[in-house]
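Only a single protein chain was left out; the remaining protein chains are all shown in position.
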Amino acid sequence: MTTVTVWNEYRHERESDTVAEIYPDGIHTVIADSLDKAGFETQTATLDEPDHGLSEQVLADTDVLTWWGHAAHEEVRDEIVDRVHEHVLDGMGLIVLHSGHYSKIFKRLMGTSCSLKWREAAERERLWVVEPSHPITEGIDEYIELEEAEMYGERFDVPAPETLVFTSWFEGGEVFRSGCCYRRGNGRIFYFRPGHETYPIYHTEAVQQVLANAVDWAAPGDGPTPTFGNYQPHEDIDLSDDRTVH
Amino acid sequence: MTTVTVWNEYRHERESDTVAEIYPDGIHTVIADSLDKAGFETQTATLDEPDHGLSEQVLADTDVLTWWGHAAHEEVRDEIVDRVHEHVLDGMGLIVLHSGHYSKIFKRLMGTSCSLKWREAAERERLWVVEPSHPITEGIDEYIELEEAEMYGERFDVPAPETLVFTSWFEGGEVFRSGCCYRRGNGRIFYFRPGHETYPIYHTEAVQQVLANAVDWAAPGDGPTPTFGNYQPHEDIDLSDDRTVH
Amino acid sequence: MTTVTVWNEYRHERESDTVAEIYPDGIHTVIADSLDKAGFETQTATLDEPDHGLSEQVLADTDVLTWWGHAAHEEVRDEIVDRVHEHVLDGMGLIVLHSGHYSKIFKRLMGTSCSLKWREAAERERLWVVEPSHPITEGIDEYIELEEAEMYGERFDVPAPETLVFTSWFEGGEVFRSGCCYRRGNGRIFYFRPGHETYPIYHTEAVQQVLANAVDWAAPGDGPTPTFGNYQPHEDIDLSDDRTVH
Partner (left out) sequence: MTTVTVWNEYRHERESDTVAEIYPDGIHTVIADSLDKAGFETQTATLDEPDHGLSEQVLADTDVLTWWGHAAHEEVRDEIVDRVHEHVLDGMGLIVLHSGHYSKIFKRLMGTSCSLKWREAAERERLWVVEPSHPITEGIDEYIELEEAEMYGERFDVPAPETLVFTSWFEGGEVFRSGCCYRRGNGRIFYFRPGHETYPIYHTEAVQQVLANAVDWAAPGDGPTPTFGNYQPHEDIDLSDDRTVH
């Protein structure tokens, strides 16, 4: 059974009535509940827990980690970022949500600024499926329409995804690559754009379906664990060269 | 005229007679001379210069930076890595050579461990062109043969390149993605495998040709400089929503 | 339950004692048996059956089609190629094996010559996993070694795969992209190199494992079926323009 840890910064919900009304127990609770119903074994972790709730043991027991953060990216300690990074490279799946584009872990994995344009105007977004053969689109229609969304606009400064699954249209005139698949090390990463704290995005059925699909896709498999370092030849070659400066 | 800064760790050449014999004035000098002959405006920079020779001014004047390092990656100061990183995202080309796969700047840009298998046995390497329509293959035959090379073997823990240009065959039984193109931010990056310090790789004509081609390909163009941050709509939409927690 | 149709030209086995000794009931029987044991519902189809065994009904009932052909590619009727093509675009998975690189259906889907270098010398091949997070590598070691193989060498004239899973090393000095994933329409396609008729490749456990993994990966999902053609706007726009020449 695939195990999921749903991570949330969990500050807005405790500080803003607007947000608390939509997510009284936090964004993580809504996401975790939906993944639980989808058949995954879920737990949650939040910024203000010790180790941000991400101890070595928690990560060792996690197949897929989902990440929502926004205002406190800088408060995530570097050693925890190192730890998550290592687990992703070792095969743990990672689903980065909405404003998590600016999280330390996403920027670390992408190697770029992960910057974008944004606007809060509760405008309409339509996420179009551009790669219908990808498993993350299971059970999804040709598009997902969200009546109220924060706009994210291109240029999204990330490496081109291995597979671009969704592209968003915004009422105000912009587009965005809103569903992006990556591989880093042995880990699979999915960035999914929707999810602003002041709109009830994660209560949307289609969004929950995408998250469940993404967990399935990102869950680690049983592929080889690469070995690295000095390596003996398979073929019978001359090993007498000694000009090394190692 | 495209300007190139050839960076070199420049330690082996001063510490090892074996290396000094091949590169008496340093690997950087041989590379810079070959790029100079190819028509680029070249300068060099090395680890033990102030700021590792990479002041803000030097980088501002550099179209393409080439990077060779091996034993002293950890001595490259983080603030200089930050500086180079920023220039790459702003459009400076970067060519990472051989053991530079483990440099801080390459790992930063890739987001992975950049690990690989290796063996020093002066064995034969044959770099096969797998994408002959790529400009980095200009003037190159179907393959480049190097009689004595250090082996690098897969799994090479990097993101899949946008374009895979060369794949290497090694006498001892391994393969390697040895010519890899990436885009990060506005910058173009090329990783090129050949170049061990104890073999005269950079004196090889075909290798010099690839380096010149790579400089041409990686040189910044005149594409748009993306703007980021809060953004006004192009279309006439309702901007009255005030549920922000920003 | 995923249904697989294993297609085979089935000529060499009936005409050559060398091949018949390895595959007395045809290559298809060995592949079908191994996929059956892996839990798929399998059937076979061959060139000399009516419609090459690929009636509309057979394809409608097929989740994944595997294709082995070699000497009689030209005898595959164009209307059957059209039919298979349509089913792939509609979501049927396709696994193209070895000399199937020159089949009409693979060339149709790739849009290129699909040419390569080849040599029959019963030489050693080592298929290295270059993307260990891909599900096609489930249960596979870092490499698969085949003691006797036909060589296929680069340049392999195909579009760069969306994901390159395996790269082969050959004793005689060549490399080859030997495990290549593509999407075409709603269909997933995997090209897998091993499989020469005069060597017992498909009796190899690791090869059978890759085939089973590939069937799992290529099986159609439940993503959206795109609609095409004239389309009404989602937004309220002016539709009065009548300058059409349609």
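Observations
Which chain is which? They are A, B and C, in the order written, and residues in each are numbered from 1.
Criterion: a residue touches a chain if its C-beta (ideal position, glycine included) is under 8 Å from a C-beta of that chain, and two chains touch if they have at least 3 such contacts.
Because the structure is predicted, anything quoted here is derived from the model rather than measured.
Contacts of the undisplayed chain with visible chains (whole complex): A, B, C. Of the listed positions B:131, B:154 or B:197, the one in contact with the omitted chain in the full complex is B:131.
Per the touch definition above, the residue from A:173, A:200 or A:221 contacting the chain not shown is A:173.
Against the chain not shown here, subunit B presents residues 91, 126, 129, 131-135, 137-142, 145, 162-163, 171, 183, 185-188, 220-227, 234-235.
For subunit A, the residues touching the absent chain in the complete assembly are 126, 128-132, 142, 153-156, 160, 163-164, 167-170, 173-175, 177. Residues of subunit C in touch with the missing chain: 12, 15-16, 18-19, 71, 89, 108-113, 115-123, 148, 151, 153-155, 157, 159-160, 162, 171-174, 182-185, 197-199, 224, 226-235, 237-239, 241, 243-246.
Methods note: only the chains that are shown with their structure count from here on.
Any chain touching subunit B that also touches subunit C appears here: A.
Relative to subunit C, the most remote chain by averaged C-alpha coordinates is B.
Residues touching across the subunit A-subunit C interface largely coincide between the two copies, over half of the numbers being common to both. No other two chains have as many C-beta pairs in contact as A-B. Between subunit B and subunit C the centroid-to-centroid distance comes to 36 Å (mean Cα coordinates, whole Å). Centroids of subunit A and subunit C (each the mean of its C-alpha atoms) stand 32 Å apart. Each of residues 162, 171, 183, 185, 224, 226-227, 234-235 in subunit A touches at least two other chains.
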